[in-house]
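This is the structure I want to talk about, given as structure tokens.
One chain of protein is taken out of this complex; the other chains stay put.
Read from first to last, the chains carry the letters A and B; within each, the first residue is number 1.
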Amino acid sequence: MIIMKNLKWLIGFGILAASLLFIMLYPIPSLLSWQSGFLAHCFFVLMLCFVMCFFRVMAGPTPADRAVAIDTLGILIVGFCAILSIPTGRDWYLDIAIAWALQSFIGALALAKYLEGRGFDE
Amino acid sequence: MKSKIVLFIIGFLVWALLTWPLDLQHLIAGLIVAAFIAFITGDLFSQRPHHFGHITRYLWFSYYVPVFLWECLKANIDVAMRVLNPKLPINPGIVKVKTTLKSDTGLTFLANSITLTPGTLCVDIDAEKGILYIHWIDVKTQDIDKATELIVSNFEKILKKIFE
Partner (left out) sequence: MNSIQQITGMVFIIVGLGFDIFGCIGLLRLPDVYNRLQATTKCVTLGTCSILLGAFILKGVSTTGIKAILVAIFLLLTSPVAAHALARGAHKSGVKLWPKSVVDKYEQDGN
């Protein structure tokens, strides 16, 4: 009875756990594995987050939902750049992260102004 | 004039941290750029620049940072538990709270700390009446005074010492 009640939750949790296990156990022939094999798996965990955000971008019932998902996507990409800079040892990945955080913030403000339905010069 | 000097120091510090291994060429370029920026936009930076000279404000700020980080961590665990629970235990609503802070910087920091603490999100500020509208994920009370006691008062006492 309890299982029938929570069936939707169980299916979702099962799919998520299965994909996480698949990501963590699948042997990735990565270019980065000469320094750290573990970090190469971390990229694909973030890819899973990207897929969830893209689902919300496509399915969001109102424009505000899509704006929230795009803002989240911008913050996740900053984390992606940070992970990428550790095994390769190239510090300009973090320059990309700074620029991306700035433009994501300004983009979120512009989307909010657009949702508010007024001009930009107030 | 004081405001320009403060902005020059902050800008030069950020430049020095961005080009970390300290180097004469980078420092000279940073000096020129920071002086130019401070000369152009210095007067917009701070209304009351003499506040930057008070040492007690820095001490209160260093007390504020760990409190803020601890609340932030609690907020994350709270949201994670709510999201993973199969029954989805939420009870949302928008409530009203009062504040006695007046300065713009203080109100901004208050709204930021409210947004990053457990279960609350600042929706709008009415600066003249001193009223904040807050989206609360688990509404415990709808009364203004009790909500103020629960949400704002913890941070307001510290922020008043820093920014007023």
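The rule we apply is simple: a residue touches a chain if its C-beta (ideal position, glycine included) is under 8 Å from a C-beta of that chain, and two chains touch if they have at least 3 such contacts.
Treat the numbers as computed from the prediction; the structure is a model and nothing was measured.
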Where the missing chain makes contact, among the chains that are shown: A, B
Of B:Ile9, B:Ile28 or B:Ile94, the residue in touch with the unshown chain: B:Ile94
Contacts of chain B with the absent chain, listed as residue ranges: 14, 17-18, 20-21, 72-73, 75-76, 79-80, 82-84, 88, 90-96, 108, 111-112, 115-116, 119, 121-124, 133, 135, 137, 139, 142
Residues in chain A touching the chain absent from view: 16, 20, 38-39, 42, 45-46, 48-49, 52-53, 55-56, 62-65, 67-69, 71-72, 75-76, 78-79, 82-83, 85-86, 89, 91, 94-95, 97-98, 101-102, 104-105, 108-109, 111-117
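Just so we're on the same page, only the chains that are shown with their structure count from here on.
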Chain A and chain B, separation of their C-alpha mean positions in angstrom: 26
